Each structure stands twice: as structure tokens, then as C-alpha cells.
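Okay, so here's the structure we're looking at.
One protein chain omitted, others in place.
Entry: subunit A
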Amino acid sequence: MSKATADWTRVGDRFYRRTQLYDSIFDPDLELENYIVTGAPYSGAVALYRDESKIYSFRGSKTAKSSIDLYSCAGKLIRRITWDKGRIVAVGWSAEERLLVVTNDGTVRSYADLQSDFSPFSLGHDAEEYGVTSCKFWSTGFVALLGNNKLVAVTRYDEPRPQALASAPVGEVISWTVIPPEHTSSRSVEVLLAVDGTVHVVDAAECEDRGLQAGPFRHISVSPNGKFISLYTDDGEVWVISSDFQDRLSEYESKVKTPPKDLQWCGNNAIVLAWEDEIHLVGPNGAASKFDDYNSFVHLLPDIDGIRVLTNTVCEFLQKVPDSTEEIYRVGSTSPGSVLLDAVEQLDKKSPKADDNIQMIRSNLDEAVDVCVRAAGQEYSVHRQKQLLKAASFGKSVLDLYNSDDFVDMTEVLRVLNAVRFYEIGLPLSYEQYIRLTPERLVQRLVNRQQYLLALKMSEFLHLPVDRIYVNWARQKVRSSSTDEDSLCEEIVRKLNGKRGVSFEEVAHAAYDEGRGKLAAELLEHEPRAGKQVPLLLSVGEEFVALDKAIESGDTDLVFYVLLNLKKKMPLSSFFRTINSRPVATSIVESSAIDQDQELLKDFYYQDDRRVDGSNLLLSEALAAGDINAAADKMKMAAKLLRDSKEYTAQVAALEDAQKLLRFQEAFEKDLNEPFVGLSVNETLSKLIKTGNMKRSQKVQTEFKVSDKTFSWIRLRALVSRRYWIELEELSKGKKSAIGWEPYFNEILGAGNTKLASLFIPKCTHLAMAERIEMWLKCGLANKAGEEALKAKDRNALEELRTKATGSAQLDIDRMIAQLQKGR
């Protein structure tokens, strides 16, 4: 077993290590230098396609066919996409391992999950016209540079929407890159363009020149955490600056004439420069190291915590030695972790030194255990993982109190990591990458590689949901299997039934996409969620079932959606018949049509023989109509609809009255030159009275059979509001009133005419004496109140009045009291 430090290299004061992940990657005949290679983040798949700008030897027509080949990191071919769709400008990956292929006409083809067919979208008109020059990708989107130096960004793939960024300066873009939105202060993507001697920063809103002079920059690259930028100048210097362009952090002179073919970050603190078969690693403060033991062309595949170097024969991972690993394995290290590891080795040799070691680090033992656990996670060699865990376990056993959660978690993680690193799977995840990728997405990647069994085992091991795995399996089955539909459906149902959370809809969709409509319908019946079935049911032409399912789901949006589709497809009469038997559908159609399509509603009411509704709709139109004649016509039609049936006589009468009223009002307007239309019967009466047209008002009263009571109230209030005191006084001479006399008193008093109000008091004969006294008092007539009391011979009331009265009234009351006493 080689020493842990065997593949370490010192760069400045740090150590870097090259871990060989896999060997004999590609067919030795494959001329890697003629290919463009891009790798998905988190040790994902690698895409290779031929660089059209390079000459290559002809090897017969078979290989000449152009294609995009997807390999695992171990060189296992996952998929070959034959390509005949135009010139590829860029190929990139998203964090979900979605492959994106951009052609120069601005078409983007997006291949989800390594297996399925692509879905295309366009980058827009400008891209079509000027062509796409190149693209830069980040985990959830990409930016395309067009032939006219315009930039177009796509920030999501589930619903791609190309967005033009602010216009970039003219001039040749020598190199460029993007800072992903998650690392910018504006939370939107920023583009760094090296044009002429300087760098421009472009985002959605503006373009800013950062005013550097040392350009032109051949390469520009942003560190994985978005904090630093590295630049390669024409005279062979590498600069590292902070991404806000404020600080210049380090400089390095490569002393090489030819500029490197690639410059990438290795983690967040080193830069790798690559030439044909040689790479330079530049650490902080310009320290550097050269690796030239590659015997063939190298490609760099940067990742979040290091960089993968890919050649025909090897795939290796270059990274800074993790702190915990360095602490333990560094030559001459005396850290507690290192001592603990040594103790285990001594123990194996049955040497008493083991105990000495433990005693030596006794006070830091828990720390030593932690470090060993962490370091185990960083190891690719199973042997060393075991050693470290053993050390941790030994240390743990000595401690009285130790929380073993981390230890247990780590053993679980390592089992998973070792399983997926196996060359047939080819996912050489580092611990860091695994944590960032999350177990759920790792399972998805296994599914992408059709490693269903491993995915299942892993999910069960980690207590993850397994439904996605089954669904993906079934989808793949539907796509690839050629067995007859019944047995296929049966097989799928047998496997999937009873599994929690399994979505048959997705499987059915896959079947539908494959053109297996019958299978889709059959599978759909097993979907538990009614709502999910609807869109697919619509596509397979099962509209009625779709409508019923939508109603069942209770989601009105879904019902409405189906209805809109139905309305487009079928003749109106059968549409009405369809909704007629479904009350929810009816009400949704009705309520949306009221806002938008009254004609539809009219037809519907007519067909359904809902006369009142139809008539009311016409009335509503009458209200909306601009002029009286149109309104009257509409009302005539409304009345006509109802006339046949006895049930609606009252409403017909009302509609006729309404027309009559309009005619009256029209006449009044002509005669009196005052606006009347729009008033109600009572308001018309009131207005006529107010304008002194008593005759006309009486005509209206009889014509519309307004009751005397109502009329009296209207007259009273109208007269009072206009202060027609004379008319009111006239009324006080009347003998009878339909509403009694009290309202007259109250209303007139409310208007402030106490004198006139008092005229009505004696007429309120049905009221009690006390109330009448109160009324007199309200008019300020204490003596009259006194007379009232006198009439009733109520001494107490008089006494009380006396206390309230003032001036002459008081004297009057005194007199009355005396009179009362006398009379007794």
C-alpha cells in the first residue's frame, strides 16, 4: 500500500494531491485533441463532440458521422446522440445533469436525465440573425454571446425564457465568463467580457467598464465560490483579483510563449493552466508547480472543490489536500489525529506504545476522533478509510462520553460513495461534492444511468423515497420495451402498485409521448390524483372523462381549463348539453360568461329554457344600453320571453311598469326641462313635488298605484326638504292622514320649524298626554305643554314642567298650578 502522501505536491505552503480515479478511459485511437470535452458538475457525465475547426484523419464513413457522446468519468459510454442538426456552438450541463446543446442558429436542445428525448427552445430573433458565437454555463442556466456582441441569458430550464442583457461594447470579445446569480450582489447573472485591454461587467440593467489596462486577456475565469477572478494576459502573466475588482491578490508569470489552451480554477484557491499535455498549478501568492507526466492530450473538468484531469488513459482528481487529511498524514505531523492513527497501527502490532500514544493525546482525544472521521470522508482508498475509521473507533472507545452520530453518518456516506465510485457506475464524487449534490440528486443520477437496483438499495439504505425510481424505471420500460401493451401495462402495474407516492400519470405521459395512446389511457386509470389525469386525458381525446375528473378534483381552474378546451372543439349545442348535466361546470361557464360573453349565455339560457335568467340578461343589457329607446326595446324583449307563462305575471308587470316609467320620465323631461330618467317611481314623485308639479305627481301615483301611505311619506319629505311651509300648513288643516300626524311633526321639527311643527301636536290624538307634553316642549312651548297637563289635570307633570320652564312660561305654569288647585 502506497503512502498517503505519495501523490502530494507542495505548492507554496499548501499541499495538493492528484488522486487517480480511473484508468484506460478511452479507446487509445480516440484523438482527444480533436474533441471538445465538457463535464457535468459534481463528477457527472462527460460529453464529447468533435471540434469542427480541427482536421482529423478519415477513418471510414462510420466514424465520420458526427455525434455527441456521453461518457461516465470512467469512460463508459452512456449514450450516443447522433448529430445532424446544424453546427454545434456549445455543449453544457446543468446541475441536474441536463445536457444543453446550442447550435449557431440560436436553437437550444435540452436533454433531461441522460435518457430522454430533447425539448428545443430558441434564443430569439437576434440569435437567429447574427448567430451564436459561444456560451457559458452555470448550474441552472447559461449566457450566449451572439455574433453582434449581444448577450442573451437563460436562467431556468423548466420554462426557458431568453432574456437580453444590457448591450455590450463593440469590439472583439477575447475571452469571457459569467458569475452565477447566486454569487452576485444583485442576485442576477453577471457577465465578464474581456474586450480590448479591459474587462466589462454586464448584467440585465447595465454595462460597466472596469477600467483595467493590462489586457488583452486571453483567458478569464471565475472561482467556484464567485469571489475571485483569474485573468491571463497576453504577456504570459496570471492575475488573481477579487470579483468586485477592488483587490489584486496574486500574480504569476508562466514564462511560456504559447498561451495555454485552458485556464480553470482548482477549488477556490488555485488555478490550473493547461497546454497540450502539461498543466501548471498556480497556488496563492504565485507559487506554482508543473505536472508534465501526462503522455497524451489533457482536458480540464473543473468542479466545486477541485478539478478533474482527463486524458485517454487516466481520469484523475486534482485538489488541495483537505485540512483534516493534511493534519493526519503530513510528514512529521504530531497532531492528535496523527498520533491516534499511529496508536491503532501500534495496537495492530500489539505494542504497548498504543496506550502511550493515547495517554499523550488524552486531553485532545475527542478532537482527534473528529479529525479521523473527517479525514476518512476525504479518502478515496478504501484501505485508508478503514484505517481512519478504526482509529476513530478506537479513540471513541477510550472516551467516556462521545456523540457517535458523525461517525455513524460517515460510515453510511462512505458506503454510498464507494458504491458509486465503482468504475461501472463511474461517479467519482468527493465527500464535499456528495454533500452539495445531496443524496436525493445522487439517486436521480443513478436512475439517469439506469442503475435502478443500486438506486433502490441506496434509497432504502438512506431512507429516501423510492417512488421516483420506480416511475423512471417504468418510463424507460415504456420507451424501450416492445412487448404488447397489455402485458407491459400489467408488468408495470404489478411493480408499481402499492408503492407510496408513485405517479402513474408520468408513466402514462411517457407512453403517450411514445405514441402508445391505449397504454397511456390504461396506465392513467391507476393514477390516484384526479387532477393529474386531466391534461393527458385531454390530449388522448377523452374530453368527457377529463371533465369529470376535473370536477372530481375540486379544482375550478382545472374545470375551467377543460371547458375552454371543450368549447373550442365542439359545436355550441353539444357543449351546452355536456355542461348541462354537470352543475359545477354550468356555474363556472355562467359566471365567466357574465363577465365576458353574454351572447353565449343568452344562447345557453335559451337552449336550457331558463326564461327568467334569459329575461334578466336582457334587462341587464337594457341597463347597459345608452339610450332610452334601446333600453325599452330590450325590456320589451325581456317581457316577451316571460309572457307565455302564468308564473311570471308579476315580473312581466314590473317590466311593463319600467317601460311605462321611462315614457313618463321622457315626457317630463321634455315638459319640465329637468332630468328624470334613471329615477325610481318614488324618486320621480318626490322630484315632481319638489318642483311644484303636484298634478303630475298625482297622475304618477294613480298610474303606478302607489299607496297613500307611501305617497304621504314622499310628499311630506319632499315638501320639508324644500321648506314648502305653506303647503305643509295647508296639510295640517286636513282631517285624515294615512300615516298619522306624528311623522309630520317629527319631520318638520327636524327641519327646524317649531312653529309649524306645533300645529300638528293637537292632531296626534292617539298619543299619551306625556308624549304630547314632550312634543310641545321640543317646540319650546312650555305653556302649551302646561295646558296639555292642565287638561289632563296632572299636577305632577305641571310641577315638573315648572322646573324646566323659564320666563313668562314659568308664570303661566304657576298660574295653571294655581288653577288646578282652585279647581279641586
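One rule holds for everything that comes next: a contact is a pair of C-beta atoms (placed from the backbone, for glycine too) under 8 Å apart; a residue touches a chain by one contact, two chains touch by 3 or more; residues count from 1.
Quick note on the criterion: contacts and distances are computed from a predicted model.
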"Membrane magnesium transporter", "Vacuolar protein-sorting-associated protein 33", "Glutathione S-transferase rho" or "SPAG6 protein" - which is the UniProt name of the missing chain: "Vacuolar protein-sorting-associated protein 33"
Hidden partner chain, touching residue among A:Gln387, A:Gln433 or A:Gln651: A:Gln651
Options A:Ala205, A:Val331 or A:Leu401, residue touching the unrepresented chain: A:Ala205
Among A:Glu424, A:Glu525, A:Asp557 or A:Asp671, the residue in touch with the chain that has been omitted: A:Asp557
Options A:Ser66, A:Gln607 or A:Asn746, residue touching the unrepresented chain: A:Asn746
Residue ranges of subunit A at the interface with the undisplayed chain: 159, 161, 163-164, 186-188, 203-205, 440-441, 444, 462-465, 467-468, 471, 500-503, 506, 528-531, 535, 553-558, 560-561, 564, 583-584, 587-588, 590-592, 594-596, 612, 616, 619-620, 622-624, 626-628, 631, 650-651, 654-655, 657-658, 661-662, 675, 677-683, 686, 704, 706-707, 709-710, 712-714, 717, 739, 746
